[in-house]
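A single protein chain has been removed from this complex, and every other one stays in its place.
Labels for the chains are A, B and C, by order of writing; each one numbers its residues from 1.
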């Protein structure tokens, strides 16, 4: 099969390389980045195209740390089971775990990021008074609730009285001087959601994380991507434990017991 | 379908949670980690079970930064094409990109990590003289070459005269006082590989990264996992660019041109 | 890490096994299925819970065949690039290819299946007259168009004058006596979409496939699953060709050329 020569017009501004250099966003990887910046700094540089400030880096480190692990989650189990049956390909195990970062679990980050982005657009012209901001939030929340949806970023099935990570994330943002209008809008969302639904719906970690990522300039469409960076580390830790103390055999035995052929009566 | 109740005996030492707390390796996520440690520190804590020193953290940051992006790689393209056709699921796009971190590309890290681990075992008893170490390296390298394999961690198809990232990684490790026997063995591998094969086989970034990860206590089986953490950030950056300046349509057009039905002659 | 014993209540009606038997949907795999039924028959049995008729099988075979390959698609390329860099894990290459079966490409099947399911619900009570059916279709299509969406199952970026697979799929369904209300509704959708938008929007293969799957009892939420079965075979064929005549090196070279460091002027 000979193939054909076809023209292809493509390019990227993320990174570049030649025989002697590698660049990320125009900075020299060797001279400017390796040993000079942290993972979090270069991740932000690659995603946003500009070098983050120390305060922004601290806030994003807090976000990445907050979602890194949550014990034996379904996605940690998916990664461990996959690693056990395909130990030659740790990338497959991690990928299987990441594929669970969908609309139900970590994806709420994306939903909250979108809501806050919409609110920022709603309130972009001039300084909104408290009443104007409240009305904008009410309109957005009512639209979600009327459509039968859940307000993203609020509530948690385990941390029912409040997600302990959320408050700490906002505190870090305030300490670093990074909390601004998105955090303000988020607090209004929490307040109005309680008023509107009559239920206590405390802020969760993904909601707080979304506000912080917006404050540092990460668009909502990429919020779930930061959850993926974070979880990758947690999944590698779980795969490492599976190497030493596998849980897959016990899970497999339980699954077999649960799907045994029922004796006819 | 009613289901059955089966007993399941499992547990993890990576993380834990209850209504009011989340722990990673026994440390409180809120009090001890969020806002206190960086992503890289908590990733190392989760994987190794102990809090890294500042020097170790700096070395692992260097490793994570060095592999974060390399321009338009095949795996960046796989992620971008996947995102273009399934934009509702960024986790799928990132997973598709990570699945390319196999034995040919980033997997060489694992191979080099294994070789250095074997050498450390070979030379574990007492202080090896230079000659003993050289013999151990020669034996291992000859076994690889005789089996038709490539010496892992050496050579690069683009950086033919030397991978600029490799030297910087070793320099960071030395600066931080983290370079010890694994770096020493790696340098011997480079020297003896040239002697044995008669070819210049300069150290590449994955080889240097493997030595540094061993120095900080990450077992070779998890080295590729650190490449996954690193690449996840780069892939998110590429997906972000695909949102703004998609290359998938041009690639698709080129693929269609290349697989058009040939007119019969 | 000792672990704890926790109770787990689960079960499945899909399949079961013990030391001497395997069952799928209550039928014995060895006595009733292997060598007795085809892949397509057992796939339908597993998914729907009942053994399909010969006519239903013929229709689903047509659906599976119609989407099996379409030359060098982006997902075929993603699979081939992944295989080239991770040849030890063909499952990763196929998974990377399948992850592209999203809302933009094969996912339109799901959208069309949902539209036809909604229409069947709208028109469920009694026999709809032509006018009633037309009104129901117009209402649904207008809602989609007003929300800025594209009518699923219609149009194709390559087959602009009409997707040759679509007509053949409907013909097979008619020949087999399987075409009923869903096919009828689909034809009305095609007719009314043209009237409403003033554009020729010919039926495509995923639209026809959705109608046929509904006729045989596959709910729309699983339609994309049949596209996955189909594409898996095509992706394996592409991986097989990559083993013999790899295209990944040429793609990689082009990508490198496109992301080389620009010389400063």
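Everything below uses one rule, namely that a residue touches a chain if its C-beta (ideal position, glycine included) is under 8 Å from a C-beta of that chain, and two chains touch if they have at least 3 such contacts.
Note that the coordinates shown come from a computational prediction; the quantities given were computed from them, not determined experimentally.
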Of A:29, A:44, A:78 or A:116, the residue in touch with the unshown chain: A:78
Option touching the unshown chain, where C:112, C:189, C:211 or C:247 are the choices: C:247
Of A:89, A:109 or A:186, the residue in touch with the unshown chain: A:89
Touching residues (missing chain, whole complex) on chain A: 1-13, 71-78, 81-82, 84-89, 92-93, 95-96, 99-105, 107, 158, 248, 251-252, 255-256, 258-260
Positions on chain B contacted by the hidden chain, ascending: 1, 3, 8, 10-12, 15-18, 21, 23, 86, 88-89, 91-92, 95, 241, 245, 247, 250, 254-256, 258-262
Those residues of chain C which, in the complete complex, touch the missing chain: 3-4, 6-22, 24, 29-30, 33-35, 37-40, 42-43, 46-47, 58, 61-62, 64-66, 68-72, 76, 89-92, 94-96, 98-102, 158-161, 164-165, 168-169, 171-172, 175, 219, 221-222, 224-226, 228-230, 232-241, 243, 245, 247, 250-251, 254, 257-258
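To be clear about the criterion, only the chains that are shown with their structure count from here on.
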Chain whose average C-alpha position is farthest from chain C's own: B
Mean-CA-position distance for chain C and chain A (Å): 29
Centre distance in Å when chain B and chain C are each reduced to the mean of their C-alpha atoms: 35
Where chain B touches two or more other chains, by residue: 3-4, 6-13, 71-72, 76, 89, 92, 95-96, 99-102, 158, 251, 258
